[in-house]
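Dropping a structure here in structure tokens format, bear with me for questions.
Left out: one protein chain. Kept in place: all the others.
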Amino acid sequence: MTHAQQMLETHPRALQVDAGALIACIDACFDCAQTCTACADASLAEPDVEILLRCITLCQNCSDVCIATGRVLTRQTEFVPELARRVVEACLDACRRCAEECERHAHHHEHCRVSAEECRRCEQACEDVLSALAT
Amino acid sequence: MTHAQQMLETHPRALQVDAGALIACIDACFDCAQTCTACADASLAEPDVEILLRCITLCQNCSDVCIATGRVLTRQTEFVPELARRVVEACLDACRRCAEECERHAHHHEHCRVSAEECRRCEQACEDVLSALAT
Amino acid sequence: MTHAQQMLETHPRALQVDAGALIACIDACFDCAQTCTACADASLAEPDVEILLRCITLCQNCSDVCIATGRVLTRQTEFVPELARRVVEACLDACRRCAEECERHAHHHEHCRVSAEECRRCEQACEDVLSALAT
Partner (left out) sequence: MTHAQQMLETHPRALQVDAGALIACIDACFDCAQTCTACADASLAEPDVEILLRCITLCQNCSDVCIATGRVLTRQTEFVPELARRVVEACLDACRRCAEECERHAHHHEHCRVSAEECRRCEQACEDVLSALAT
């Protein structure tokens, strides 16, 4: 049981979204935020940093959007599904673009391979939350 | 001249969005992030905190989304207009909903009035960036 | 193996801090950031919100400081031990004060109990990084 799950299960109000999808997405957002900060930093230290500029920028953007998304989804006291939907859509897009770019460098840089995987996991979690919000 | 303007004017690459709209939105995002954190905090200290729960949550969400948006727009080295568009759409929505809620309390709480104004300013700045991105 | 561990093991530069202490602290910071955002939000929804104001504020502060600390520790390309030390000292203090307050409400509110545990875990992880930085 993750800490996000523990926290949501002890929330005084009933969740307005499927708990499984919500917890998976919150966890993925915080994990992806860490991984993307790490990949941007590791890429800076590579000898071929000049071909990694897009990777670095997309990782930084993805990390910032993931933090905001993870927090918005965490706040269930006055949850606004339509706002959550737009934020998660932006997060899904940030994760997808970051994953695509990291995948281009994954065979040269192991940190890009790990980061791409984490972004794909978060992208999928965002899709699942969007499905849950639509029902 | 704001510091955001100074920084963008010294950027080694050409901007891909109208500079005026971009600078206004970046400034508005960081200002709104501060104001919404302040309004959430001031609302906590009000005797009628129980009717301000939605205001507090929307302010916290707006602050987090504004920080992410201000940073994504600031990063011009590998700017991706489509990603920026989705992030700004989420920010516009966060600002609009926060403004609507703060306006409901503006006649009782001066901090809600100021916060609503700041959110409306950021909402408009987001609209202007979306227009600039569409051209 | 956590993703923070995977990322640090693929970093092109040698770490300047004990890897075990570093990874544990990075993971604890991101986990604690989520948990404290969740506890602040859950506390807002409690009928006795007025006695939870200190808990809410300390949770919000702790969450923000944990995000900053988790990111500073993640960045190993140009790691500055003295800066890291000061940031981790602030994080340790934020976690300790938040834990103390949450513990006061832990018998009434399960989310405060979970949050206190997470803060204590992060506090300990900060102490271990400070010990590692001192050697």
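In order of appearance the chains are A, B and C, and numbering begins at 1 in each one.
The working rule: a residue touches a chain if its C-beta (ideal position, glycine included) is under 8 Å from a C-beta of that chain, and two chains touch if they have at least 3 such contacts.
The structure presented is a predicted model; accordingly, all values stated were derived computationally and were not measured.
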Tell me which residue among B:Ile67, B:Ala84, B:Ala99 or B:Cys126 touches the hidden chain in the full complex. B:Ile67
In the complete complex, the non-displayed chain touches which residues of subunit C? 53-54, 56-58, 60-61, 64-65, 67-68, 71-72, 75, 77-80, 82-83, 86-87, 89-90, 93-94, 97
Pick out the residues on subunit A that sit against the missing chain. 41, 44-45, 49-50, 53, 56-57, 60
Absent chain, residues of subunit B that touch it: 3-4, 6-8, 10-13, 26-27, 30-31, 33-35, 37-39, 41-42, 44-46, 63, 67, 70-71, 74-77, 109-111, 114-115, 118
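The working rule: only the chains that are shown with their structure count from here on.
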Field rot_deg for pair subunit B/subunit C, CA superposition, rounded to the nearest 5 degrees, holds 180
Using each chain's Cα centroid, which is most distant from the centroid of subunit C? B
Same vs different contact residues, subunit A with subunit B, by half of numbers used: same
Indicate the whole-number Å distance between the mean C-alpha point of subunit A and the mean C-alpha point of subunit B. 21
Centroid distance [mean C-alpha coordinates] between subunit C and subunit B, Å: 27
What are the residues of subunit C that contact at least two other chains? 41, 44-45
